[in-house]
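So that we are looking at the same thing, I have put the structure below in structure tokens.
What follows is an incomplete set of chains from the complex, kept in their original frame.
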Amino acid sequence: MPVRIQAEPFDPGAELNAFSKTASDVGAVVSFTGLVRDVSGGLEVMEIEHYPAMTEPAIEAMVTEAKTRWALADVLVIHRFGHLNAGDTIMMVATASRHRADAFAAADFLMDYLKSRAPFWKKEVTGEGAAWVESKAEDETALERWKA
Amino acid sequence: MSLDVLYFAWVRERIGLPKEQLETQAATVMDLVEELRAREERYAAAFADISALKVALDQELSEFDAPLAGVREVAFFPPMTGG
């Protein structure tokens, strides 16, 4: 299954290896992993909320769009929700293609869309308290790159 | 009409609940927002600045001027911060 939304931790290395083995005729695999930043001196915990009925269909639509735009042999998206600790892997995207340009562009595209269009909300908990992560203007700007 | 209304992140926290069922005659999302604002202070606070909010109708991102006819589920939330 190419899209997985889960509370459980996962092993990005094991996922990368399994993913790289699935498709034949693949020469290039790009992966992105997002981590809870382990800021020295201010150990951070993250709470991620999501909209279960919407999350998977929204991400599957992004994957479908990516497959329309680039020659992809396979795509993997894993995104966690719930309670995460510093250093934990939040999410992962992997793309497989014959050629590196397609794999890079598709992973970059999927990350931009996951960042601002997949229904997840992050709350950071530090020594100073808890705060919802605010969306950034640059994340909307990043989406402009992919307009037809 | 009967609607499921969902709230996420700080919208959920301000209103104090994740989900409720409402009976409404609101024609558009904006009509529904006005109805909610008029209801209680916590709703007025959550919907004070809708430029800071997004809305999904039946799990699809939509706009505040969209009609509600035929819609079963409305969700209000701040801009997403996934990835």
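Per-chain numbering from 1; labels A and B assigned in written order.
Everything that follows uses one rule, which is that a contact is a pair of C-beta atoms (placed from the backbone, for glycine too) under 8 Å apart; a residue touches a chain by one contact, two chains touch by 3 or more.
Remember, it's a predicted structure, so these values are computed and weren't measured experimentally.
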Can you tell me how many copies of each labelled chain are present in the full complex, written as a formula?
-> A x2, B x2
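Everything below uses one rule, namely that only the chains that are shown with their structure count from here on.
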Gap in Å, rounded to a whole number, between the CA centres of chain B and chain A | 26
State the interface residues of chain A toward chain B in the complex, per the touch definition above.
-> 34, 49-51, 53-54, 57-58, 79, 90-91, 111, 114-123, 132-135
Show which residues of chain B lie in contact with chain A when the two form their complex.
-> 6, 8-10, 12, 56, 59-61, 73, 75, 77-83
